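Report on the following structure.
One protein chain is absent from this view; the other protein chains keep their places.
The letters A and B name the chains in turn, as written, and every chain counts its residues from 1.
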Amino acid sequence: MEALSHVNYWAAIVLAMIGLYAVIAPSNLIKKLIGLGMFQSAIFLVYITVGKVEGGTAPIIDSGHAVYSNPLPHVLILTAIVVAVSTLAVGLALAVAIKRDYGTVEEDEIDEQDRR
Amino acid sequence: MTEHLVLRVISKLLIPPILLFALYVQMHGDYGPGGGFQAGVIFGAGLILYGLVFGTEAMRAVAPPRLLVVLACLGVLLYAGVGVASMIGGGEFLEYGALSADATHGNHVGIIIIEIGVGIAVASVMTIIFTALAEWR
Partner (left out) sequence: MIATHLPVLQVAVPLIAAPICVLLRRGSYAWIFTTVICWGLLAIAALLLDQVMSGGAISYRLGGWEPPIGIEYRLDGVNAFVLLILAGTAALMMPYARQSVEREVRPERRHLFYAIFLLALTGLLGITATGDVFNIYVFLEISSLASYVLIAQGTRRRARTASFQYLIIGTIGASLILVGVGFLYAKTGTLNIADLAVRVPALGETPAVLAAFAFITVGVLIKLALFPFHMWLPNAYAYAPSMVSAFLAATATKVGAYMLLRFVFTVFGVHFAFETMPLTEILLALSLIAVLAGSLVAVFQSDLKRLLAFSSVGQIGYLGVGIGLASVTGVTGALVHIFNHALMKGGLFLAAGTIAYRLGATDLSALHGLGRRMPFTMAAVVIGGLGLVGVPITSGFVSKWYLVQAAFEQDLWPVALFVLAGSLIALAYVGRVIEAAYFRPPPPDSEPVQEAPWAMQLSTWALIAGSVYFGLHTDLTVGIAERAATVLLAGAP
């Protein structure tokens, strides 16, 4: 039963592995970016889980509550989400530029053109 | 998307409250959940919805890309400016307390200006990203 109590961490591992697989396996650049996003989300999940305090509420000071969740991981992950958004934006812009230059976003076709 | 009447009417109804809500989140940020980043994203989402429904041409008229770039830079400079101002005020970089003789008051002013800077920068950058990708041929 102890394994089940860490359900968030299991989810994060599964999510990270699906993400990594999606980065490596498909040859489509957009799919790779989607996989990258999933991989990063898995890490966000780990952080948010770490910040949870049993019985704690949202960290807004209120007379009715004494126990709050740890807000610091939330702030860190907000920053990491901004980074993820920027990475996605740069990645998509590159994919668009690659499409313009090569006429395709499939990696095997790009490699073939490069070899010629 | 000229033929989607329902979509057009509903978004016309939705966009003003979205933008208003963004301002609420912006100004409410130092008391509760919210702040510049969230507000900027919501504001940007409102503009992006406008662009999606009415086309990028209409969006250019509302939010000219050149203006957005300037705004994004000014947002960052506003943030950094507070940092420099607090250094001139005798504190460390971004020590808002040094902005005013009364530290609590200084903290208050500092965080609001910073969040406004963040809000402007994030809203413009989100919109720039959308237009840049939507208009690239």
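Methods note: a residue touches a chain if its C-beta (ideal position, glycine included) is under 8 Å from a C-beta of that chain, and two chains touch if they have at least 3 such contacts.
A quick note: this is a predicted structure, and the numbers were derived from the prediction, not measured.
Visitor: Of the residues B:L7, B:L20 or B:V69, which one touches the chain left out of the display?
Guide: B:V69
Visitor: Would you write out the residues of subunit B that touch the absent chain, in ascending order?
Guide: 69-70, 72-74, 76-77, 80, 83-84, 87, 91-98
Visitor: Residues of subunit A in contact with the chain that isn't shown?
Guide: The missing chain touches subunit A at positions 20, 23, 29, 32, 36, 39-40, 43, 46-47, 50, 72-73, 76, 79-80, 83, 86-87, 90-91, 94-95, 97-98, 101-102, 110, 114.
As a convention for this text, only the chains that are shown with their structure count from here on.
Visitor: If you average the CA atoms of subunit A and of subunit B, how many Å lie between those two points?
Guide: Taking the average C-alpha coordinate of subunit A and of subunit B, the gap between them is 24 Å.
Visitor: Would you tell me which residues of subunit B are touching subunit A in their complex?
Guide: Against subunit A, subunit B makes touches at 32-33, 37, 129, 132-133, 136.
Visitor: Inside the complex, what are the residues of subunit A that reach subunit B?
Guide: 58, 60, 78, 82, 89, 92-93, 96, 100
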